[in-house]
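First the structure, then my questions, so here it is.
All protein chains but one are shown at their positions in the complex.
Just so it is clear, A, B and C label the chains in written order, and each chain counts residues from 1 on its own.
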């Protein structure tokens, strides 16, 4: 359920452009607040830059979203995706970029975005991320938080719940997925070079994805 | 006064080939015994290799002197000089090498080497060293021990003393010259880069020269 | 951390200013951090673009020039460049014959170059083909990992494929050659010390005075194992044997032998290592057609070295010998 926004065509009960802006702003805030924690997690299994990568990117993305004038939600998400691709680099740039770009493509120029349309867009993003990274659930990547969240969102919406309620349950699923990465042995990304030694550490990307879903639950 | 030697033409009362060999052997022994001390002194003001440089060279020189068959003292000294030049490197190689080469040249093929002839050879060596290194007394170099020793040798011989006695007094003069290098500021060689900071350290080269003269006093 | 820098955040931008000033034949697009050729290029030549995180100099910017790369994208230190950079580079170097991207196999690099190729094709219609190098035998099981890392072979490939492009071969032929080079080369490295990333300010890993990291990656990634410090002869053994075990370098085969310094190791030591590598190759009856010894794909200030062997037939040796004129490799021109 969207908050009341100033956009002329804000779809009450759906996801409006101001809603998307709030989501992006909130995610940027959470990433900034958790920046050091994300980087610490990456120091243990990767190269200690996930927090700074995503913070740099989300700052730029929030600014770009703020500057974009009259646009549909899908266009806004595309802009966010493009900005992330252009500013993050590393593995998470193309992955987060693809997520938002595919969401944007899925929504197209539609101005009325209801719960199922939003969920479909998120699944399109998930499919894009999986294709881009060629990872599967269990490989100890951000897919391990994103996949259960998208599955839960679909399931709860199918029960007839509101988007807001469904996103709340999806956020819980994302957190659980994030926690479940700890014992896993990484099979993709930089952490995979550690082999068995990657077990015992929570995946940084799954941790930031949990923030993304939490931000959605708080704002949409 | 030479020890009795096995050389057929050993000049009793002068310096024979076996005497020269004894001198060289004794100097090599002293250098070997004081190797670490010489290197330590060089560590303080130079590059920590004077002991190893001279030990390597004198080992080779003593061996070369031992191998040389029938020869005059001057030829033996030349051989020692050549060997030092070829094996020591750095500053002390050419300096010690020149000292012995010039002594050898001064004595030529003479087989009778009396005190004055030996003293003249040593002075020729000193002149050669000074020319080679372009240093003066007071520059904190081996000249600060060698010059007073040669001066004292001449003076005592002029009084009519024996070579052995004169070398004993020359050795005392060399030791005094060596000790006097401590407060000096180096103006030649590697130590000169330290400027004022070279004061307060005894010069390694002057220290090894004092061993050279002591060895002469003990063997000739 | 003691480094000759102004600010960790500007080190790459600052270095690009220096590179541009040091080499009048190069140009730099500072906005996109792309180093490219400023000399006259052969018309209609396939464009060669590479790039990656900075900190491996002379790779890649130092290999731009006649007979090697046409452009190189400089990412932040140890961070893949973004697609915008590759797209800018693609536009700069395309002359109608298409562009080959040379990509070292790291997740970030592969994905960013992949997106760049898609976007360049969509935006500009330029045909872009990517070839990935993955020669680091330290990564043993590529089914359960991101795959072998691209290391030393990248240097040899950029030279050889650069010569082929200069010869006028088309995009398909150049790409096929690149895959051949990658398929015939293997590498392994070891570290005596860690590198220090400017932005991190402290060494990437801890390592004792009496141990070395065998199979280290060029970003300080962990290797196969920690082993005790050893002589140059033993190090050569530890590096060459896994390389030989991985590809059937048969007796009588010729190789291009490449001993690479990781940045903090003096040339004097690399020559000592090279001699030991040669001795082992002699024992195996493997002839050395060409040699390369020096710091070419580095890991900032890391002390250590890697060995790359490329099985080389007459074609590869001929292309290796062709003229090249870049800051990092130059001969015949």
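Worth pointing out:
Note that a residue touches a chain if its C-beta (ideal position, glycine included) is under 8 Å from a C-beta of that chain, and two chains touch if they have at least 3 such contacts.
The model shown is predicted, which means the values in this text are computed figures rather than measured ones.
Shown chains touched by the hidden chain across the complete assembly: B, C. Annotation: of C:142, C:231 or C:283, C:231 touches the absent chain (contact as defined above). From the options C:27, C:41, C:179 or C:275, the residue with contact to the chain not on display is C:275. Taking the whole complex into account, subunit B touches the unshown chain at residues 47-49, 52-53, 85-91, 93-95, 97-98, 132-133, 185, 187-190, 192-195, 197. Along subunit C, the points of touch with the absent chain fall at residues 2-7, 11-12, 14-19, 21-23, 54-55, 57-58, 62, 77, 192-193, 209, 212, 229, 231-233, 235, 263-276, 278, 288, 291, 293, 295, 298, 300-301, 303, 305, 325, 330-333.
Here is the rule we go by: only the chains that are shown with their structure count from here on.
Subunit A and subunit B have centres, each the mean of its CA atoms, that are 83 Å apart. Chain centres here are Cα means. That of subunit A falls 34 Å from that of subunit C. Subunit B and subunit C have centres, each the mean of its CA atoms, that are 57 Å apart.
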